[in-house]
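The complex appears here minus one protein chain, its other protein chains still in place.
The block that comes next holds chain A.
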Amino acid sequence: MVFSQYGSIFSVFLFTLLLIPAVILNLCGKRIKYYGMLLNIPMLIFLLGLHSLQMLQFLVFIVCELILIYGYYFLHKRVKSNGLYYFAMAASMLPIFVIKLCVYTPYDMLGFVGISYISFRIWQLIIEIHDGHIEKFDFLSTVYFITFFPTLSSGPIDRYHRFLADLGNVVPKKEYVEKYLIFGLTRIGKGMLYKFGLAFIINQYIIRALPEVHTVWSTVIYMYAYTLYLFFDFAGYSHFAIGTSYILGIKVGENFDKPFLAHNMKEFWERWHMSLSQWFGDYIYKRFVLNTLRKKIFKSRKTASRWGNMVTMLVMGIWHGPYLFYILYGLYEGGALVVTDIYLKSKVYRKFKQMKCYDVVSRIVCFQVIAFGMLLFSGYMFAF
């Protein structure tokens, strides 16, 4: 029997019960690290199945990627070559490209839970090896980092060095109970409310109640309902993932910070799916801007930054899947960031910011921009 991650109250309950030994270990002053690694095995079997095609693909994928990471790490120490770096990046990206493109072939059942998020962790390792940030690999910790089950299917995306530091840590009892255990359980509780309460109600009574024929009116209702549904569903999932990670002693980063209170789209991405936007910021946007300016491809920082926004958002869109509406979504979000940048540097903005109505008006306008993006993302307008 395969469980979808945090997909039902029963699976959340079961997953949480399995954390009890971690709590006992900490209270006895022991490290949680090895229990976490051990627990990872049955959890992966729960999520992928034992004798399943998913598990087979997962194992082949992990073994190949580990060989690649170790191979690159070993060679990088001896030869400093950009060609080698590009090869390692391309090779690590190959499986996800092939699997995502399989939707256009008769083999569209290929793929496994978490491939997108596991790939983020692997790319991060390759970039960090290239930057010379990784001195020594501990095999078990690296495998644990790549396959860490609480954040397997949809993040938050953790960072290798941060993860490793938590792993070696024995948190004092009192701090563990307050800041990890009770905090974690509260987050799991919030996840229940968000996902099985609010997201469920919105989906059941608004989205599913819409007529099958799309009209302008039904599209507008869908746009707002889907935006709220996606937030409560994904933030709910993130609450579960964060709560579970904390109880295992891993202080994984946050994913949402009241995104609908954003005043503009730049602020929105600092509040929505933060672990992803920070990842894209660090590894794509900043590197794109830095490298294009170093190579003098762009003369002005402003131009480089705006192209950086477009490229980053387009990659983010395509990463969701090889469909036209994801490309449109990426272009839309990139365009929104460029317009936001022009707006934030304008005199109009400086004057508007001083006005009493600034908070309310800019939040309402920003929410419309967000919601339309979600409508594009949902594919609703492209499904008839």
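Here is the rule we use: contacts are C-beta pairs under 8 Å (C-beta built on N, C-alpha and C of every residue); 3 or more make two chains touch, one makes a residue touch a chain; residues count from 1.
The definition used in the following text is that contacts and distances are computed from a predicted model.
Visitor: Missing chain, UniProt name, options "Sugar ABC transporter permease", "ATP-binding cassette domain-containing protein", "ECF RNA polymerase sigma factor SigK" or "D-alanyl carrier protein": which is it?
Guide: UniProt lists the chain left out of the view as "D-alanyl carrier protein".
Visitor: Of the listed residues A:Val289, A:Met313, A:Ala336 or A:Leu375, which contacts the missing chain in the full complex?
Guide: A:Val289
Visitor: With respect to the chain omitted from the figure, which of A:Gly281, A:Gly321, A:Gly335 or A:Gly379 is a touching residue?
Guide: Residue touching the chain left out of view: A:Gly281.
Visitor: Can you tell me which of A:Lys30, A:Lys77, A:Lys173 or A:Arg301 touches the chain that was removed from the display?
Guide: Of these options, the touching residue for the absent chain is A:Arg301.
Visitor: Which residues does chain A use to touch the chain missing from this display?
Guide: Against the missing chain, chain A presents residues 127-128, 131, 133, 266, 281-283, 285-287, 289-290, 293-294, 301-302, 305.
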